[in-house]
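Contents: one structure, followed by commentary.
Heads up, one of the protein chains got dropped from this complex, but the rest are sitting where they should.
Note that the chains take the letters A and B in the order they are written out, and that residue 1 is the start of every chain.
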Amino acid sequence: MKGDMYLAWSSDSEILNRSENGGIVTSLLKFVLDTKRVDAVLAVKARGDDRYDGGPVLITDPSELIETAGSLHCSSPNIARFLKEYLGGAFDMKLAVVGKPCDIRGTIELVKREQVNLDNLFLIGLNCSGTLSPVVAKRTIIEEFGVDPLNIIHEDIEDGNLIIMLKDGTEKTKDLKALEEKGYGRRENCRRCEIKIPTMADIACGKWGTSNKKATFVEICSDKGAELFEEAIKAGYIAVEHADDKAIKERKEKEQEAIESALKWEKTDFAPLKNMAIEEKFDYWWGQFSQCIKCYGCRDACPICYCKDCILEADRGVVMPGEVPPNAMFPMIRIAHVMDSCLNCGQCQDACPAGIPLTRLIFMLNKELYGIFKYQPGVDVASRPPLRSITDEELTIPGVELVF
Amino acid sequence: MDIKYVPTICPYCSCGCGIYLVIKDGRIIGQEPWKEHPVNEGANCPKGKNAYAYIYSEDRLKMPLVRKNGVFKESSWEEALNLVSSKLKEAAPEKFGLIASCRNSNEDAYVIQKFARVVMGTNNVEYCGRLCHSSAVAGLVPTMGSGVMQTSQLEIELADCIFLAGVNLKETFPMISRRVLRAKDRGAKVIYTDPRNTATARYLADIHLQLKSGTDAALINAMMSIILAEGLENKEFIATRTAGLDELRNFLSKIDLKQAEELTGVPIEKIREAAITYARAERGCILYNQGICQHTVGGDNVKLHADLALLCGHAGKPGSGVNSMRGQINGEGSGDMGCLCVFYPGFKRVSEEAAKFFEDAWGVSNLPTKPGMTYIDQLYNCKFLYMIGGDPMMVVPDVNNVKKVLQNMNFIVVQDIFLTEIARLAHVVLPAATWVEREGTHTFVDRRVQKINKFIDTPGETKPDWLIVSQLAERMGHKDKFSFSSAGEIFEEIRSCIPQYKGITYERLEKTVGGIHWPCPSEEHPGTPTMFLEKFGTPDGLGHFQPVEYKPPAEMPDEEYPYFLTTGRSIFHYHTGHMTRRTPKLMNEVPRGFVEVNPKDAIKAGVKDRDIVTLETRRGSIEAEARVTDNVQPGLLFIPVHFADSCANVLTNSALDPSCKCAETKVCAVRLEVKR
Partner (left out) sequence: MNENKFEPKIVGFCCNWCSYAGADLAGVGRLQYPPDIRVVRVMCSGRVSDLLILNAFAIGADGILVAGCHPGDCHYLKGNLAARRRVMGLKPFLEAIGIRPERLRLEWIAASEGPKFAETVMSFTQTIKELGPSPFNRRRNGH
């Protein structure tokens, strides 16, 4: 049932061996493919044995699923974009999609915009403490751990530490906060992200609450998820036991710790921007935007952006063609159009050739808009983006400002 | 449905950025960031973001074309190659010219030069790098021993003073601008020389030396004279790693700063500020490009910048040096492979000794021992021309004259992916495969060798360049020396005779994201990001100062032709425009040729923004759309080089730098008239 929590593990020994925890995600994917409940599965796989290059894969052959087992922390693929751009939003196919909370939330925002068909999807969310960008990850491992990045077979983030496991079985651990204060560690947006458990998916899977047993902690988040899970159990793909209070408490505590750390980083990231005098803000941001070379990388990467005929294109008459930097409308419209739904996924900032701190600005604005409209993007399909929706109640509110 | 992300390298410039192509059922349908790539970390520039559009252009050449009764007719490979081989057999070695391009892969380039030397018996083999970076060799070989880029592009962010000499970095190397921005975040200062007030001047440079066209020598001499007068030269470095300062010091003592100010148009205080900033830096890095190269004094200009670096000790460490910014995907590689009339592969100077080496390596005899003709000389003197991947009708100055000469040739065979301007004049056109349609390696700006894999089928009857040349060689009786069945086999041969590539293998390249910098002498060697760490490439290992006097450009404005004309680039287009003009999103940005006119000049000439104007020089005339802007100073006009129907090189001066045969496409005299 929705809300149920389990400790679960795969009944398939090969999957269980390959997996870090209980192998539940892989087993569920296998279940839906074997039983043809879906046409294909959208998951993440390392390119060959390169742990620093994980990308989306579309799998139709169940035997290929085993290669997606395990987690990759040193890459941040854009799953929602892949779904929207290359899989037609799942209008023509049934899919199971595996993603981090930001991937799932991006998908849900796209559902609201009628770009993705939620009915055709099983959303399996993964707990996430953050990802590292591959180049920074390699630098961190070389410069701080003194290890060859090719020597890593596994990396993990746990209890505020970055842990790497080498080929010879040894482990090395470093305090993540200390690393990040030096400029190593996770992507900036991941550090301040408060959404660690993807309860907006159908099923949320992670290792918090497992006390490091070889199992996966599963939370059922929707009726669709409940049905799927029960059938997978019945069909013998997974075995479960109900999560006891101790496990649930452990999970809650770990989540709280992670959220507290995130909120601290959020303050660190946003305070300098908020504390500038208004003239300084202008000079700072227009100095940043003046480095823009009109690559459209931010627009392409943003899961929320979906217009086939984007207003910022050169032939639309809003932004003068052929100018670098593009005129003021380019950054302003880009930000204004997505700010009420920004997921803090960080894809825009990753994509910017000029290193403009886009996610920092746009998510900061999103948080301010949250303060006004109380809207959290990507969490509830039924709640509408605040700057693009109105309710009938507002007809009777006389003032020029609303209070939520 | 088969859909996958495959990693490759952008086909445009020589930064060598990684991109993911999205391939569905054998066709590229999109592209995505490849965040693991160390050069660009998932970011791309406007061209890189639209990288694959050109492959699917409708007018892609798919079949060999043979001219019959003045008109091109599609023909078979059999017929076309038979015709070409029979024609080339008629050619005396000294009348045959072979011009490769910076777009060929290393494997292509290697086979191409081998063809010229083994099959045609001539050193008349060149590539388009002659027209832009031949000055690197002329300038840097005597001073530092080699004209290659000295630092890895990643290390540029370590510099605390970056000197952009004649390179509009923001528009031509956006990914390297990224490194400069990071350096600036750490407090680095950026000096920039350019007669134009470009995006680089406005947003990247701290000190913009907006000098008059062609006066770089006067400027650098003034800077060095100031540095010596202030005692800011790096005495330790000079003592341990250089020779010849006395002669330079003597020469510079005669420099008149007031005269320099007048000549360059740059106030002395600014020259002084730049000189002191560069000299005082811990790690100064010069990045230079066509703004100083494409002059009759291009080689000398490069020498001067080398002198400046040696004077201040800014060479031989990461993030410093004097760095040639080759712009093309194989600008370094095609030269390494020996597509130069004075170098065999691996920069062995053409001589009896070099010829003997390759006779042994290739199992042949009678290789040519005398230097061949350079690119432009080949055009004007040969009667049989084989052009692979280049378009002299767009890139060589004085295009109208070039056309006449080409039309008088006995036989022209062009091998390319589109019907380029020269292809229209050819007798036979052979359709080539491009980029991810064939396997091959490319060597990018910082000697970074990267591999491009074949991901899609070649369209129609196209073939990789190396295969076409090999099949031609076979028909001309040299099958056994050209029996390559794969690019990998060619690369093995390259490794065996080019020591800088010896330690690089396809397997290592597959496993190393970001490629391997040569020199790489063995398979265990990690590659060499920075050159000259211990000593320079000169025979005695020292940097040699070379004094150079200022000489004005060959053609200065006068009453008849009152403006300076300079040429350059737009970020949205690439060189001849053959690829970018077939990319809709880029054409939407800049759809046609334009000319930048200063507002004061516009008023005097009665030109309004967007008027069509006629530009005329002693060579010819073209039309372009006027852009009234303060990007240019009064007295200067600027046009981009990308448009065939507004071809910059119709106007430009074919005067050459005698030391390297690089043409002075950056300065000539022009007049302007509104088209009525």
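The criterion applied here is as follows: a residue touches a chain if its C-beta (ideal position, glycine included) is under 8 Å from a C-beta of that chain, and two chains touch if they have at least 3 such contacts.
Because the structure is predicted, anything quoted here is derived from the model rather than measured.
Within the entire complex, contacts from the absent chain reach the displayed chains A. For the options A:Asp168, A:Glu279 or A:Asp309, the residue in contact with the chain missing from this view is A:Glu279.
The omitted chain makes contact with chain A at the following residues, 273, 278-286, 311, 318, 327-329, 332-333, 335-337, 339-340, 361, 364-365, 368-369, 372-373, 386-387, 389-390, 394-398, 400-402.
To be clear about the criterion, only the chains that are shown with their structure count from here on.
For this pair, chain A with chain B, the centres built from the Cα atoms lie 42 Å apart. Partner chain B is touched in their complex by these residues of chain A: 40, 47, 50, 52-53, 55-58, 60, 75-76, 78, 81, 85-87, 93, 133-135, 290-291, 293-297, 300-301, 313-315, 321-322, 324-325, 350-355.
For chain B in complex with chain A, the residues that touch the partner chain are 1, 3-5, 7, 20, 22, 24, 29-30, 32-36, 38, 40-46, 48-49, 170-171, 174-175, 177-178, 181-182, 199, 202-203, 513, 570-572, 585, 588-591.
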